[in-house]
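Submitted below is the structure of interest, expressed as structure tokens.
Just one protein chain is left out here, and the rest sit where they should.
Then we have subunit A:
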Amino acid sequence: MTALTNDHDLHDHDDHHHHEAEAADRYMFGFWLYIISDCLLFATLFATYAVMGQNFDNQITPNELFDLGFVAVETALLLLSSFTFGMAMLGANVENMAKMKFWLIITALLGLSFLGMEIYEFVHFSHEGATPQTSGYWTSFYSLVATHGLHVTAGLIWMSLLFVHFNRDGFTNENKIRLACLSLFWHFLDIIWICVFSFVYLRGAM
């Protein structure tokens, strides 16, 4: 604390931006630590999936159900949405509200389409006889993939709340930090999806 105060006295009072940037960095680092703990949550789910990988209990197996073309479209939607969020961030950096909103809406639509496809897939799998109760394998499959889906849902809700914030207050410091945190969260979800399509779908379809 003393170090901080000294720092404040030594440097100037006019450099307001410097302090705002430092505060933003601190918030971002805090959120980054949350992302790390979320990584560990997914690590345990992937570990469970790997351990349960062959426990089919003579029931339906993934290679009978997985449709890689379908998964490829899901992957494309999520990857594109990660890119369009980047475009929204570029809009936010120059405080261009129209540009930011345009790309954020595209991102939300891509995210919604992804979620719709995932729900459709779960319903389809259940009809084919693969429910979370079917076998150890399917329990771990649904736990892992649905946890990712719930994160995407949370991201979409967060995105709509940010719209309200930006409409009300514009480009305030708080709103910019919120948007940067959501951006980190959204890119993180795409990185988790890389592991899901590689180790669950591609490996499971072989």
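Convention: a contact is a pair of C-beta atoms (placed from the backbone, for glycine too) under 8 Å apart; a residue touches a chain by one contact, two chains touch by 3 or more; residues count from 1.
Assume contacts and distances are computed from a predicted model.
Visitor: UniProt names the one chain left off this complex as which of "Cytochrome bo(3) ubiquinol oxidase subunit 4", "Branched-chain amino acid ABC transporter permease", "Heme exporter protein B" or "2-oxoisovalerate dehydrogenase subunit beta"?
Guide: "Cytochrome bo(3) ubiquinol oxidase subunit 4"
Visitor: Which one touches the absent chain: A:Ala24, A:Met117 or A:Ala146?
Guide: That would be A:Ala24, which touches the missing chain.
Visitor: Residue-wise, where is subunit A in contact with the chain that is not depicted?
Guide: 18, 21-22, 24-25, 28-29, 31-33, 35-36, 39-40, 43-44, 46-48, 50-51, 68-69, 72, 75-76, 79-80, 82-83, 85-87, 89-90, 93, 176-177, 180-185, 187, 190-191, 194-195, 197-199, 202-203, 205-206
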